[in-house]
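Can you read through this structure? Questions will come right after.
In this view, the complex is presented without one of its protein chains, the others remaining in place.
For reference, chains read A, B and C in written order, and residue numbers begin at 1 within each chain.
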Amino acid sequence: MAVRKTLENAYGFDDVAIVPGALTTNPEMVAPTFTFGGRTYDIPIFASAMDAVVDPRFAVAYSKLGGIAVLNLDGLQTRYDDPDEILDEIAAASLPDSTEIIQRVYQQPVREELVAFRVEDIKRNGGIPFVASTPQNTKRFAPIAVEAGAECFVVASTVTTARHVSKSLKGLQLDELVKQISPIPVIVGNTVDYQATLELMETGVSGILVGVGPGSACTSREVLGIGIPQITATLDTALARDEYFERTGRYVPIITDGGFRTGGDVSKAICAGADAIMIGSPFAGTEEAPGRGYHWGMATPNHELPRGVRVHIGRNHTLQQLLFGPTSRTDGTENLVGALRTSMATCGAQTIREFHATRMVIAPSIKTEGKIYQMAQRTRE
Amino acid sequence: MAVRKTLENAYGFDDVAIVPGALTTNPEMVAPTFTFGGRTYDIPIFASAMDAVVDPRFAVAYSKLGGIAVLNLDGLQTRYDDPDEILDEIAAASLPDSTEIIQRVYQQPVREELVAFRVEDIKRNGGIPFVASTPQNTKRFAPIAVEAGAECFVVASTVTTARHVSKSLKGLQLDELVKQISPIPVIVGNTVDYQATLELMETGVSGILVGVGPGSACTSREVLGIGIPQITATLDTALARDEYFERTGRYVPIITDGGFRTGGDVSKAICAGADAIMIGSPFAGTEEAPGRGYHWGMATPNHELPRGVRVHIGRNHTLQQLLFGPTSRTDGTENLVGALRTSMATCGAQTIREFHATRMVIAPSIKTEGKIYQMAQRTRE
Amino acid sequence: MAVRKTLENAYGFDDVAIVPGALTTNPEMVAPTFTFGGRTYDIPIFASAMDAVVDPRFAVAYSKLGGIAVLNLDGLQTRYDDPDEILDEIAAASLPDSTEIIQRVYQQPVREELVAFRVEDIKRNGGIPFVASTPQNTKRFAPIAVEAGAECFVVASTVTTARHVSKSLKGLQLDELVKQISPIPVIVGNTVDYQATLELMETGVSGILVGVGPGSACTSREVLGIGIPQITATLDTALARDEYFERTGRYVPIITDGGFRTGGDVSKAICAGADAIMIGSPFAGTEEAPGRGYHWGMATPNHELPRGVRVHIGRNHTLQQLLFGPTSRTDGTENLVGALRTSMATCGAQTIREFHATRMVIAPSIKTEGKIYQMAQRTRE
Partner (left out) sequence: MAVRKTLENAYGFDDVAIVPGALTTNPEMVAPTFTFGGRTYDIPIFASAMDAVVDPRFAVAYSKLGGIAVLNLDGLQTRYDDPDEILDEIAAASLPDSTEIIQRVYQQPVREELVAFRVEDIKRNGGIPFVASTPQNTKRFAPIAVEAGAECFVVASTVTTARHVSKSLKGLQLDELVKQISPIPVIVGNTVDYQATLELMETGVSGILVGVGPGSACTSREVLGIGIPQITATLDTALARDEYFERTGRYVPIITDGGFRTGGDVSKAICAGADAIMIGSPFAGTEEAPGRGYHWGMATPNHELPRGVRVHIGRNHTLQQLLFGPTSRTDGTENLVGALRTSMATCGAQTIREFHATRMVIAPSIKTEGKIYQMAQRTRE
């Protein structure tokens, strides 16, 4: 029988707030750590596999602070012997020219020897190499990267599912990849869907990236109509994680990816159910980032349907300041880890798993303001 | 017994988002075609029967690309031997003068011989002539247009129903019209109502235009208080279509008409249940369009209660670019078909009917921004 | 047992839209008339009892067009022999000075002989005198006004109830007033409450003014926190009217008062259940209005807690244009009656009672825009 399609409400960072309850603790009692692949990381924040965010130098610096940086194997680092030259060119371009320059420089082919070289470079300098590629290039790059010492392989595309239909009878089979590079863990994404998350977990992957269309360097929502606000995406996929864990005893962390601006956003995503988060723009604004104060997405170079433009971020702080302060900024854009710690303490949560139980409400009054602010910022450039 | 009127929520393009699920496919697996009147069209997008959008030249060009252009039989093309002269005058006017000029030039009467001449002109040059008229003029124009080779007759007014009450005992009878010009299909609109759609389908028409008050060249909502956001209108009328199909076996497509700005909007309308869509403003901005970079609605010339003004659109792209790219614009206003194809692939839908099953959510965070943006744009002119 | 207070959603003009259904008719089939006190008025729109809106000249002009103007018996017309002098002074003041000037000129006492004189003046010149006073002054003015020929007495304060508690044991008793001036009908207001409406109807009054806090010359909501959007107020009180009518057979019309800007607003209020509406600002912008292009509320002169300021409206049109066009304005602010007629026809409603059955939806996308627009307007002054 015909039924009318139903529409449920979905919520993003600006739509919700965390509500302290009947328990509080001191910030020094809080440990927002993230355990993955046999290591425990002090900072539950991934740096995105984007060319303006992570290069080998950045990966090393961030590893030493206790975080996880993911190197993009499909980007400038593996297309050019000297990516800094290209990064300089992108940074020097005027805004009107920048999209075309970005489209041009990404036409250079990726070279396999550079894949190995970049991974080794990170490792040699004391960093922990996490690497990422699209599903198309994964078969080719994964063995090389693992051979070179990568500690995790991230298969990332706008939307990934366990059931991809393609003309070539066999695309990337995640279960095969997982076996092939075992025991190196595989993270896959992105998804926002409960059912898709369950099916991806069944393939044996060790982590799920959550988020489609919310990032500030991404305009999927205008261009494709696709996107789901991050709090709802996190709630839906975290439920899949919890059910999968109850059924199988295997805990596959959820990493909410994209759209973060402040420590408040970080706290909300984790409170909503994320085990860790992944951010790009805030890291692109560090002095250590390769973007020289600019940021762009991997959809920008697309010739058919570019999405997102080069955005000016500025070089606003060191990694240390961004994550731990001290800071004199009062808008939440610095000391992200300190903010998370304080937020958790205020709600009496000593671990991220405890924080998942804290109450949240829909409190949209700040939303409009936030949006207008963002818009004003963009218009300004 | 007295009851309090109930109000349900209604949603527009900016209020919703498409949610990818557990299936994906490649864009080249996707065929967003529209089958109607024995032909299959590659582009499920009608060009509106508006004088700034479709003239015979445009109709031919767009037919050749695989789309459907509808010529307005109540407009300048059938009032003037040389409509280009009038179009030049409208384009040359200052904004303050333009409403009065538009009001004046539409006082010239329509000439029946020009109706036939314009249809033949499209046909002779290889286009597929779809034509439109108001209910008032349909009886007079339909036989002429069909005789001249029209392949579809569109009966269009702000709101059309099967049960119109008028002083003259017999207004336009849709069932008689359908029989009279059979087998040429009749499309009728607009409506937004479930019950009205069912009743219109009972008259034997072959397509329904959906949408009242959402278009950018129309201010029905401010002036009349009437209007319903397009996603809800599409959901309601698509339900009527599906029920009618289950009961009768006859599939009468729903064509969502008006208010589109981006590829995201196109994807959302089709995901919500539309079989095709109809747009005006984006086409008015093509180099092929007769509007010379301007756009106005058929309610603008109304002397009693004009709604909408001449809007400056610009000549922004060729038809080819608008529909298929390539493009360096990242706001979703170009490559509409490419965007639809990518959106469908991302959701694992190979046909429009499959796309109707994809999940959508209410995700209003982008709405305010969009509205403010539109307002800023309008204020600027 | 303790219970948590519940909050229901309330909606205003900008939150809703009228939805055409399965029936349409022609505008010339529509008669939006209002029958009251033995007369039938062609225009179901009251002009507010405000000093910038109605003076005797305006009342006469508007009566002749088919409408109802209400003269304020507590304002300048009954305090000064030559109110035009005072109106000139208010119009000439700078915005910063205007509140204090308004506070000063309203300190002059009301004179009973002027009450009679103004009523007779309206009557003598062919107008239909409706008059209004606060509850405090009603006992004193009602007999005088009725004696002088008033056809309706309106008892108006911000909020009126049948159960007013005051120090003086006996305040105004509405049932006594109704008997005293019978058969001259009494209208009372304002209210927004279902129960209050029922109780007011029980006193025998012939009409109810609905609306607290929505008007543009009123800031009750910021100052007092009080106010209810007009669509919800109309739905609630119209339900009381319908129940009272079913129970008693007496039909007491609901007149929605305040907050109107466009023909769309008028249509929405009537569709929501109003039998007539009352407006101030749009009339204050006519050439016939005494406000000289300015508008202020009766709460402005309050020394303790002034609410609202003098607002510049402009002299934008004649009464004829405002109500019936023709117009070249496309924002809905002119031809209010034509818009209502077209709106009703589009929904197949030939009478206001039929229009009450038309469907409405919550469609808030236009709201923000409207609000920002209003704010921008205010800021500008």
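One rule holds in what follows: contacts are C-beta pairs under 8 Å (C-beta built on N, C-alpha and C of every residue); 3 or more make two chains touch, one makes a residue touch a chain.
No experiment lies behind these values; they were computed from the predicted model shown.
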Touch partners, limited to displayed chains, of the chain removed from view: A, C
Which of C:Lys64, C:His164, C:Lys179 or C:Arg353 contacts the chain that the document leaves out: C:His164
Touch with the omitted chain, as defined above, among A:His164, A:Arg221 or A:Lys268: A:Lys268
Residues of chain C (touch criterion as defined above) contacting the omitted chain: 1-5, 7-12, 14-15, 99-100, 103, 158-167, 191-193, 195-196, 199, 212-213, 219, 221-229, 232, 300, 303-309, 367-368, 371-372, 374-375
For chain A, the residues touching the chain missing from this view: 11, 13, 16-26, 28-29, 231, 235-236, 238-239, 242-243, 245-246, 262-268, 271-273, 325-332, 335, 338-339, 342-343, 346-348, 350, 356, 359-363, 365-366, 368-369, 372-373
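The rule we apply is simple: only the chains that are shown with their structure count from here on.
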Length of the shortest touching-chain route, chain A through to chain C: 2
Homomeric contact chain A-chain B: same or different residue positions, threshold half: different
Angle, in degrees to the nearest 5, of the Cα rotation that carries chain B onto chain C: 90
Inter-centroid spacing, chain C versus chain A (mean Cα positions, whole Å): 56
Distance between chain centroids, defined by C-alpha means - chain A, chain B (Å): 40
Junction residues of chain A - those touching two or more other chains: 368
